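Up next, subunit A:
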Amino acid sequence: MSATTSTPDLDTRPAAAAERPVPGGPVSGQPVPGRPVLEVEGLRVTVGRGRTEAVREVSFTVRAGEAVGLVGESGSGKTLTCRAVLGLPAAGVSATADTLDLGGTDLLGLDGPGWQRLRGSRLGAVFQDPGSYLNPSLTVGRQLAEPLRAHGGLNRTEARRRAVELFDSVGLRDPEAVYDRYPHELSGGMLQRVLIAIAVGGDPDLLVADEATTALDTVVQAEVLDLLARLRTERGLGLLLVSHDLAVVAEVTDRLLVFYAGEVVEDGPTAEVVASPAHPYTEALLAVAGLGDHRRGPLPVIPGHPPAPGEAPTGCRFAPRCEYAAEACTGAPVALLPRGEGRAVRCRRADELTLGPERPATT
Partner candidate 1 sequence: ACGGTTVAPSGSADAAGSSGTLKWGWALPTSWDPVFSSAGWDVHVLSLVYAGLTKLDESGKAVPALAASWKYDADGTRLTFTLRPGLAFEDGSPLDATAVKKSLDRGRTDPKSLVAPQLTQVKQVLAPDATTVVLELSSPDYQLPNLLAGKTGLVVNPKAFEVDAAALASKPAGAGPFSLVSYVQNSKAVLKRNPQYWDAGSIKLENFEVYPLPDAATVVSGLQSGQFDVAQIPGSQVEAAKAAGLEVQEIPSLVVAVLDVNTTKAPFDNPDVVEALKFAIDREALVKTQLFGHGEVNYQPFPKGYVGHDPGSEDLFRYDPDKARALLAKAGHPDGVDLTLTTTAAQGLPEQVQAQLKQVGIRANIEVIPAAQATQIVYVQHSKALFTDQFAGRDSAAQAFQVLFGEQGLMNPGRSTPPELAAAVKQVSRTPLDSPDYPKALQAATAVAVRTMPNVFLYSVPRLLARRRSVSAIPAFTVVQRFEGVKVG
Partner candidate 2 sequence: MSGAALPVPAGRAAGWVARRAVRTPRSAGRVLASAVTVFLLSSVLTFGLGAVSDANPAAAVLGETATPADIARLDHEFGLDRPLWAQFGSWLGHAVQGDLGRSWFTTLPVTDSITAALPVDLSMAGLALLFAVLLGSAAGIAAALRPGGRLDRVVTALCTLLGTLPAFVVAIGLITLVAVQLRLLPSGGYVPLDQDPAEWLRYALLPALALSLDAAAGIARQLRTSLVGALRENYATGAVMRGLSRRRVLFGHVLRNAAGPAVTVLGMSVPMLIGGAVVTERIFNLPGIAQLSLRAAEQHDVPVIQGTLLVTVAVVLVANLAVDAGLLALNPAARRAPSPAGAR
């Protein structure tokens, strides 16, 4: 069965491949720290036949070695944003942007083969439910070796050797045995490691991890998060991490984007945002999450529901649920304005309010 795929049908780039560092080995050609690997400006995503705007005006930058987190309630547009970056909009979804740049490559107007060259080499992704992203009838090793051969121009034995090394580098024990396993023979944690190995196999500049740890239990989740952190420092990888679990994001990321109803409502260094949120929604979110606080106590909630796409109010979208909402909040759309060093917030009353993490939200 394994004898069939012999020739990669893409342009193979043996020269480039040969230069690629072996995972775990000395990191060469590492991007200059701080060099942007992903620049997004004015991203808009519409869904459905009515082209309802589900994400609007999203701008952010991921630098080499930096981890950027996207947080927000369910349905706030985190996945749509990631998929737009990955060039994988679902059926009925379309994305436009002013800038969409991956380390110098303009992603806008990239054609099929262009995306192919990026994916599996400079762009990697991991999702929730890792098992479903692997072909159930091929061994996981073969699925890792396949892009190595297609993109890296390795031959069968080289690809296998490299794949085993990669498996080893993501902390899979007995990588030789894992190579010949089928997806259903591996646990969720192992599958997520396999996906990560595949994602970093092409030595990407950017790794997108959308809810990559959500279905895992805490022990495994912690292991996977550690792995991501390690890869980031070792390879200078830019990480875009999505989760609705603020605790996870707070622990892993450098920067934080808080999404609400398709908009970024707050943007800033994670530690600062967590310590002193500037937007009432961020504050509520922090309060609700109760970061790492294992004490009995009243459980705070944010009253009401986030609006469905297209049904958000014209003014501040959070206003109907905001305990600080005032007359001014409902009129015109609110702009995302810079606030201090490297921070921005989308709130009319940002300057008037003093918000804090410990302030419990309304019950």
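A quick word on the picks: all candidates are chains of the complex that A comes from, given by their letters.
Just so it is clear, a residue touches a chain if its C-beta (ideal position, glycine included) is under 8 Å from a C-beta of that chain, and two chains touch if they have at least 3 such contacts; residues count from 1.
If you're wondering where the values come from, they're calculated on a predicted model, not measured in any experiment.
Touch, as defined above, links subunit A to just one of 1 or 2 in this complex, and that is 2. For subunit A in complex with candidate 2, the residues that touch the partner chain are 1, 4-5, 8-10, 86, 88, 91, 112-113, 115-121, 124-125, 127, 129, 131-138, 143, 146-147, 150-151, 182-191, 195, 198-199, 202.
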